[in-house]
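Every protein chain but one is kept in place in this view of the complex.
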């Protein structure tokens, strides 16, 4: 259901080869893993074992469909809700969990809140909290790709709310002007915390905003992983051919709270949630797999067991890791400490020694 | 030639009563005055009698057509190139000149560069230099109008370059969401300093950007004062009826340099300028007036003499005004000076007395 | 008098102002139906309706820009920025426009907007939900900056801010939003700008603090008292205008100063306080001026507790100051 809102210069579905049974199955496995992690992490947060969590349940179809359509050397500029992308890129849950905890093995060195991670070796840029900032950055990286003449793209991820940000406007405009190889992947999950999509903007779709920047925008059913895959694949091909950027609006729903700090019952009706759950991306894919004979309920149960065991193991391992060392605070502000930071570090260490600062 | 890019909810030309001969003549007089001031000020600047100047020549049709279509209690949020609007609102050139000089009678108290003026009693908000900032402000004032249930509108003025600004995006979006009575009047003069319109954005018109915000955008020939008047009048009526904002793109050309600091020969071809001059808004209107028998070359010459005399007189008067008093520096940072500013002022005055600071 | 938390006092302040003046309105992200992510605007939409408690799109630029337009037109908007860390998309509107409207118009256009924002660390918010960048605003001529540290001051300073004629950046220490309760006067309670509060009187050393650092400084003063050091704790309450008279009088008495804030040290507000003392209280000073602040690194997540000044660090610095003089 990739529905072109404004006609792209090449048909969007053109080049995509049909998905194989194997591919669909690997989508499914990752989606199931993503959902299971979500559920487990919400409970870890309630138990105080992690400080915060941003769930992605309901958005797995969009995330995995998109992730799979990208190539490993395409750079991802994520927001904070993109766990499906991280898993598809091959980041082990254990690695994510180290970040959620902020322990001594967290690659981010305990600097950021849970869900704000990045992995240079996976071309997965480190997320931040301010909404939209990754969008112009993705366009800049795409300009670098043009300069390097690489056959690759950047893809940036953001929500319906982020379309109101300064960076959305600037990034879309630069992408149009410089025809950059960029995929703007908007997960319209219908809510920006408590603000419904209709009150975020009066345009009838988010995809049509691309019109203002002179390139195509498409709406895709984000609960249909195949459709997402095809739309992204086409956008990627367009980009690599030098035909410029595409805005893709994947329509999904956020099942859970905005984050563990949020209570969605304050602002939205349960019926809306239930209606979307009937179109659950995982269920939809499972039914397809079952009906095509590739999958059985028994295999499904086994998969779930396997995933849960894997998660439990990761938790045990991550929780055994010691906390991040205090003096690491003085790393990475600059490549090398300035004399002033050197002095602050020395003073800090003295205070720790004297028990004035207690890690 | 008001050409609706996206269909407005009511036909744009509906309510506008045809222009009277008298109205056209007053348009003409103001346009001629505006052009004459421009020419004189450019030479004042060259002579070092004013420090800087931003010419508006070529844009008089758009400015006067728009100004005339607004009512006196509609609030204007201008950029720095809107002298035609100021003149139409009844600001004497002498008052503007006091500002250009920054003398003791400058209502802005010598605080701003030439062309950055505002007049509260004329509902003409004081301009600033940062591009686009007036746009969200105009929307906010329109939200206040809604709250006060006044049958009035705000109109904001900006260039083609400003459509790339953060505030354009935020202002357009808020206006759409809150359906504010706002007219977004974009004078597309084809250049943002040295950047041509085609490299500012890839959208085919600027008007079509309104699509992204769910309200109508129209293109109008800005060299045709009648067409501008009608387009603005319709947008105003729509707004007052509660049907929300309109973006109007008036296509014009900046004849002169961006400002007296600029040399347009570095980046644009003379042919382009000459082509536009053949569609000069003043000439077009003059021909109409002449052909309708309302106007004669003799009257035209007399008008020009009159205007020039008036300008010369204003210059003489403004140049006789003493400079702004130094201690006024310490007014208007706050409503009342803080103790700290009181102390700074006292220290300043001592330094002036001792000849350390020489005004 | 009613006992309440700091965030409740903010809520009551907004309520009082809106009740008293139909031109006062509130706008921001999630301030309406949701009642604000910290519940500061809870219940206001029910009482005053969506025309006066406006849920906006996700754009701080739009929030502050439209608030300015409303203020120019005569309303009294109170804009909420969800976290101070997210104010930067509106920074141009704040420093270029809000701060300069009155000046640049020669006094024709006052522009009275209150921008409220929760600020500071202590809630495990990491890099982007913890910062204290009050110095940016203090350095911007034309802005007033208020930071309450108690429920009563939260209401009193907020009501003064809303009734001020100038733009006010109103920073709320989210770490103590609910940590303490206090008696808050009912009705139109106002605390004047530019009057610091002596929290603990003392003779040996002056400790200057604001916001969430006031309880930390107070705890330090208590510890010092046990050691026979009499520390005076001054809560600045408004950074602009600054109550220099109280600051100078305190140091003239004690001869020693410790400045405390959560913000990074370099070019932080504490530097200004030191500079004022080094200029105007020079001959009273008996010892170097100490600063106890955040470090000159971005704000961390896991190590938040070692980043933030604690009572032990404040006491340690005060002790050193007293001994060295």
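Labels A, B and C are assigned to the chains in the order they are written; within every chain, residues are numbered from 1.
The criterion applied here is as follows: a contact is a pair of C-beta atoms (placed from the backbone, for glycine too) under 8 Å apart; a residue touches a chain by one contact, two chains touch by 3 or more.
Here the structure is a predicted model, which means the values were calculated and not measured.
Within the whole complex, touches from the chain that is not shown fall on A, B, C.
For the chain left out of this panel, the touching residue among A:118, A:159 or A:217 is A:118. Across C:79, C:138, C:161 or C:247, the single residue that touches the chain missing here is C:138. Touching the chain that is not shown, out of A:58, A:114 or A:130: A:130 (per the contact rule at the top).
Those residues of chain B that touch the chain absent from the view are 51-52, 101-103, 106, 109-113, 116, 128-131, 161-162, 164-166, 192-195, 199-201, 261-262, 266-267, 323-324, 326, 328-330, 333, 340-341, 344, 348, 351-352, 354-359. Against the chain not displayed here, chain C makes contact via residues 85, 88-89, 91-92, 95-96, 99-100, 103-104, 127-128, 133, 135-136, 138-142, 240, 263-264, 266-272, 274-275, 277-280, 282-283, 285, 287-291, 295-298. One chain is missing from the display, and on chain A it is touched by residues 75, 77, 106-109, 111-112, 116, 118-120, 125-126, 128, 130, 133, 135-148, 154, 166-167, 169-171, 173-174, 177, 331-336, 338-340.
Basically, only the chains that are shown with their structure count from here on.
Set against the C-alpha centre of chain C, every other chain centre is closer than that of B. Note on chain placement: the centre of chain B and the centre of chain C lie 39 Å apart, centres being C-alpha means. Once the centre of each chain is set as its mean CA position, chain A and chain B turn out to be 45 Å apart. Within chain A, contacts with two or more other chains are made by residues 164, 166, 199-201. Within chain C, contacts with two or more other chains are made by residues 57, 59, 61-62, 89.
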